[in-house]
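Just one protein chain is left out here, and the rest sit where they should.
Note that the chains are named A and B in the order they appear, and that numbering of residues resets to 1 at the start of each chain.
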Amino acid sequence: MNFFDRFAIPHPSPAIYASMVAIGLTVIAIIVGLTYFKKWGYLWREWLTTVDHKRIGIMYLISALLMLFRGGVDALMMRAQTAVPENALLDAQHYNEVFTTHGVVMIIFMAMPFIYALMNFVVPLQIGARDVAFPRLNALSFWLFFMGAMLFNISFVIGGSPDAGWTSYFPLAGNDFSQSVGTNYYMLSIQIAGIGTLISGINFITTILKMRAPGMTLMKMPMFTWTAFITNAIVVFAFPVLTIALLLGTMDRLFGTNFFTTTNGGMDMLWANLFWVWGHPEVYILILPAFGIYSEVISTFSRRNLYGYKSMVASIVIISFFSFLVWTHHFFTMGQGPLTNSIFSITTMAIAIPTGIKIFNWLLTMWKGKIKFTVPMLYAVGFIPIFTIGGVTGVMLGMASADYQYHNTMFLVAHFHYTIIPGVVFAMLAGLTYWWPKMFGFMLNERIGKWAFWFIAISFNVTFFPMFFTGLDGQARRMYTYSEATGFGPLNLISFVGAVGLAIGFALIVYNVYYSTRYASRNISSDPWDARSLEWATHSPVPSYNFAVTPKVNSIEAFWDAKKKNIPLFQGKIDKIHMPNNTGVPFIMSCIFFVWGFSFVFSLWIPAIITTIGIFVCMAHRSFEKDDGYYISVKDVEDTEKKLRGVS
Amino acid sequence: MSELFPRKQVMGFVFSLVLTAVALAVYFFDLSFAIAMTILLVTAFVQAAVQLVVFMHAGETGDKGSIYTNLFYAFAIALVTVFGTLLILIWDM
Partner (left out) sequence: MKIDHSLPLEYSTDQNKLNILGFWIFLGAEIMLFATLFATYFTLVDRMGSGPAGADIFEITPVLIETLVLLTSSFTIGLGVHAMRLGRKNAMLTFFAITLLLGLTFLGVEIYEFTHYVHIGAGLQTSAFTAILLTTLGTHGAHVTLGLFWGLFIILQVKKRGLTPENANKSFIFSLYWHFLDVVWIFIFSFVYLKGMM
């Protein structure tokens, strides 16, 4: 039994036991369901082995929504615990586990996959391509992310959740102060998912540089594709830093090295430094695609070209470079000298300028436009003022000497939620609603969507605005409770009420998905919003080959011109279309990675060695493999086109 | 036989050997820190450039704009990371 002791939860609670049961029952239900409905073959053929960017995008989307639920439950628990002074809902250890999980899940396993879901589905369509440059690597990217997420998510029922914050600072995250395997889970699951992201970075840059439709120069690309391009460039240069940081952290915990220890020459601040060299570009990785979505939505629903295209492009390029120059603002208070803090203060304030340019360009796009307040447009219009609050409080925090007052108080928590939620989450919801008809062939219900928006937008402010005040009053971050005498009680209670409102809002979104799936008409146009870019020139649902004939483009809004000025988009005959074959290797290799990660978490060296060899065997197999794909015949393409044109 | 040993590659190899020998000067002679570091920086970056341009054919195709931009960005951010880290953790502590 001693061997199994290591898998026990160090700090169990009824909620954790209940979750173990729930997870077990869900897994059994899934297996039984698939067997009963005889869907294993379907699952393997259509989803587990797919290399189609549209399918991969949908799998990322489902994963992101599931993780949104998990991260949201964590948030509700935290707000419930801090709603009243000296509450006993979560003890300190559990509170630490919950805020750690909340941060990692929301950033790495919810926001990133949500972004990649939309980039995967939309970018190849927006540039008139049939898929990404490396479809098999694309599948590998998804499955690595998925296995990383699964590994992280079982931590709280096997071995113990990480509890050192989503930033996992040393020496707290070292063996002396975090003895459970929780931090091992942190290091390895993020490492695995991170490899997937890096591969995607390379994939999307190559795709966007080389696979655009004829006539689509870089300066004629839609703005979402531009932001996807720049975002993936940031990924390529930022994620390797995280790879090394996690490697060194893993080595300290598993192999007794002294990178971040407090003895034998180790330097704990080095972790914080390396983490944020990655961490700051990461937040721009999150926000830039969101900006791209807003550009699409605002332009479509103002029925106008995006104002200031060139300055929009320039601003995202500048932001991408500057994002690597500001990282120290995350630890102004941690001991470096005034020269350092001054330099990084200046760069931090400077990066607000290109962002400001974008806000004005969006406003000017709406000026004199014919605005239609659809659900996506509501999120976009709500984003502008609310995000601006986040942005200006960021400039406040960027002033190093003032930051000594704000750092690690609830003021900081409010700031980053005021940028991430109206920035990233609103954009994801807007993008989801906007591109949903293209993905699934029906619209999400507008009325329910609007109720959800208002619940979310208002409740968000009710939840987080009070935190600016409690933070200035001195309430620290990551504190599981406070005494009545501090006076933090009333505002924290208001935050809790807001959190409940947010939960209702997100529940309404889930209900919308169910309701619309059940009742919405499938008889809709392939361009239901009367939009401007190439993805709307395809049929709904999109056929596997995307476009029967590759479009020829000669303006920023070739599809709009095709509709309004009768300039033809698709000239030329249909030819046989080359498609890549499905493959099971990405899924299998990722399963091996899961076991590999698990083995390292628990220091199981034999399985670790075997799975390491297994990973290399998969790579060797790929090297020797000869797979030239298959062709869709001209007749099959023509038949599909006729069928889809009949429906739409 | 001589078509297998193109001039550019041979010259590049010889030049790299020369640069390596020059770098060795900091080991064999007693030089000031500033001079030694300058020699190392110059020889290392020049040899890296020789590898990239002469051996790896970085400028050979229509993608050379993308390739050079990629390399420039990578080196720029690499230098920021290295020198930024040193400033934060060593020089201005």
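Worth pointing out:
Note that contacts are C-beta pairs under 8 Å (C-beta built on N, C-alpha and C of every residue); 3 or more make two chains touch, one makes a residue touch a chain.
Because the structure is a prediction, the values reported are computed rather than measured.
Among the residues A:A213, A:L248 or A:I456, only A:L248 touches the chain that is left out of the figure. The missing chain lies against chain A, touching residues 133-134, 198, 201-203, 205-206, 209-211, 236-241, 243-245, 247-248, 251, 255-259, 261, 263-267, 270, 274, 277, 578, 616, 620, 623-624, 626, 628. Looking at chain B, the residues touching the absent chain are 3-6, 9, 12-13, 16-17, 20, 23-24, 26-27, 31, 33, 36-37, 40-41, 43-44, 47-48, 51-52, 55-56, 58, 61, 63, 66-67, 70-71, 73-75, 77-79, 81-82, 85-86, 89-90.
In the analysis below, only the chains that are shown with their structure count from here on.
Put simply, the C-alpha centre of chain A and that of chain B have 37 angstrom between them. Remark: chain B residues 63, 66, 73-74, 77, 80-81, 84-85, 87-89, 92-93 touch chain A in the complex. The residues of chain A lying in touch with chain B in their complex are 209-210, 233, 237, 241, 267, 269-270, 273-274, 277, 321, 324-325, 327-328, 335-340, 343.
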